[in-house]
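Only a single protein chain was left out; the remaining protein chains are all shown in position.
Residue numbering begins at 1 within each chain, and the chains themselves are lettered A and B in the order written.
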Amino acid sequence: MLETRDLTKSFGAMQVTRGVSLRLERGERRVILGPNGAGKTTLFNLLAGELAPDSGAVLLAGEDITALPVARRARRGLSRSYQKNTLFDGLSVEENLGLAAAVHCGQGMRLWGDSLARPEVREIVAEVAEMVQLVPHLHARVSEVSYGVRRQLEVGVALATRPSVLLMDEPTSGVGPEMARGFHRLLADLPRSLTLLIIEHDMDLAFDVADTITVLNYGEVVFDGLPEAARGSRLLQEIYMGDWSDA
Amino acid sequence: MFRHTFLRYAVLALLAAAALLRALTAGYFGLEILAEILILAILVLALDMVAGFGGMVSLCHGALMGLGAYAYGVLCVHAGLAPLPALAGAIALTGAVAWAIGAICARAHGIFFIMATLAFGQMAYSWVFETPLLGGDDGLGGIPRPDLSLLGIDLSDSRSFVLFCLAATALAYGAAVLVLRSGLGRSLGGVMHNEQRMRALGLTVWRVKADVFGLSGMLAGLAGALAAMQVMYISPGLLAWTTSGEALVVVILGGLGTLVGPLVGAAAFVTLKHGLSGVTSHWHLVVGLILIAVVMSRANGLFGWLEARWGARLDRRLADATREDTPREATNDA
Partner (left out) sequence: MTTDPGFWLLQTLNALQLSMLLFLLSIGLTVIFGLMHFVNLAHGALYAAGAYVAASVSAVAGFWAGLVLAPLAVAVIGVLLYGGLIRRMRRSGPMAQVLVTFGLIFVALDLTRLIWGDIALASAMPPLLEGRLSVLGIDYPLYRLFVIGLGLVVFAALAFVLGRTQIGAMIRAGVDNDAMAACLGINVERLFFIVFCLGCALAGLAGAVAAPLLSVSPDMGLQILIPTLIVIVIGGLGSLQGAIAGSLVYGFVQTFGAVLAPGLASVLIYGLLAAILVIRPTGLFPAKG
């Protein structure tokens, strides 16, 4: 479904992505692990098109999308959420979801009538609100809801474009371990048809949702396989042990 | 996205009533001032659309207005078109030019956007000066007003012309509200809040900006054509960047991003200008000081200040009064 071939990116003299090749099947749920500075977010930016790679290719559903800009990739079903909330703060939760759904339904450029009042848009908003448990908060402004709810909305907005592949950059970043568990149950309940690629900082949490695990270190794939194998991996533990202090 | 509040409706009704009353009772000089206010009102509506609702602070709206005036003038005087088709042509042409400027400037932000629009505005200004067809320095004279004798209206009469302008302003306001409340207006709001996210959702951001800029340009073109009709003469000075600067000042003094505020600002600005010029020749000094005071006070202009003080309270009281019998929903259970 989503594939990268030998993806490389440098900032000046620093190589942050080194020949990353991944392959996700349809419906696969993969978690990317790695310490700070391993190049996880850079990889996401390369996948979503916010950065252009120095070399290598990104393929979505078998088609090369390396040259496509962000918006065109999104319209092909590649959606993402951000590590830092990237929401429309002055608007309500419902409007946040609605804006995303409206773009998906091709109502974003409509000159006549409110896009958020369209039945197909409302349908998506209701469905996504149910999925990420935002129904009680729909009418609250983003600036009024708690941080945890905003994290849910961050994923909800990405879901409202009805993607086939969803990239989630540390969806539980900044929430407590108890809430993070709940969040992961929520992710586990997402439709199986959706292909998920999730960056996760916390190893234990990662095992809650992952079908497969990829470990990045210094921009390189150092492990690629099943969670069981990852759990026993010395390499992974070595990389991770040093990271607990600054987590 | 734009919402009407009780306060906005109230001020709007007040403005409309006052304008109508003045239009029916004022003498010649009062009518000229009113026409000036109404034309400026259309220009600042156009500017507020892009600056207040899209974060695109334009310094080329004066030039767009001038372009609309010249387009109307040339289509009437040189191409021999009847005034009404010429008006439509002028609006369309200005809209097209504005769309192109919006598309080219879409990547620029903040001070760079301001500078880029300034550059395009000045380009048009210099071009007009150096084009013999447009009369260069001398301007363009002999501009006709539309002939509405079929409806029994004689626009060469000041009062009828002011009523015509009032109708145009009402139409422009309606158009601006419709655009801002449409899907496009929603997207524009999203882009202003968070451009990166809108792009990641699949929106072609530059198209949204260009489309709204083009629509705003159409309103500026309408204002320009009306200005040409009013004095039946066009001077290239209309395109100077100071016209755009003044329009921006009016939007700020009125209240950015409120649509109603800029209308208040236009009325206050023109009235102040004519009132002061009778007393002192240094009215710029007064306007400058007021501008500095308003910006330093951090209020969103005259109307914004009013809204911050009364708007929420009025709406709440009104909502309480009308929703007395419906059960209250819990909104804060987070």
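Quick note on the criterion: a residue touches a chain if its C-beta (ideal position, glycine included) is under 8 Å from a C-beta of that chain, and two chains touch if they have at least 3 such contacts.
Keep in mind the model is a prediction, meaning the values are calculated, not measured.
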Selected residue (touches chain absent from view) among B:133, B:171 or B:292: B:292
From B:53, B:241, B:269 or B:303, residue that would touch the chain that is not displayed: B:241
Among B:118, B:272 or B:314, residue touching the chain not depicted: B:118
Absent-chain interface as seen on subunit B, which is shown: 57, 104-105, 107-108, 110-112, 114-116, 118-120, 122-123, 126-127, 129-130, 241-242, 245, 248-249, 252, 282, 284-285, 287-292, 295-296, 298
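Methods note: only the chains that are shown with their structure count from here on.
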Separation of subunit A from subunit B, taking each centre as the mean of its C-alpha atoms, in whole Å: 42
Subunit B to subunit A touching residues, read off their complex: 1, 178-179, 181-184, 186-187, 189-190, 193-194, 196-205, 207-208, 211, 331-334
Subunit B-facing residues of subunit A, complex: 48, 50, 69-72, 74-75, 79-80, 82, 86-91, 95, 98-100, 102-104, 107-116, 136-137, 139-140, 144-146, 149, 157, 160-161
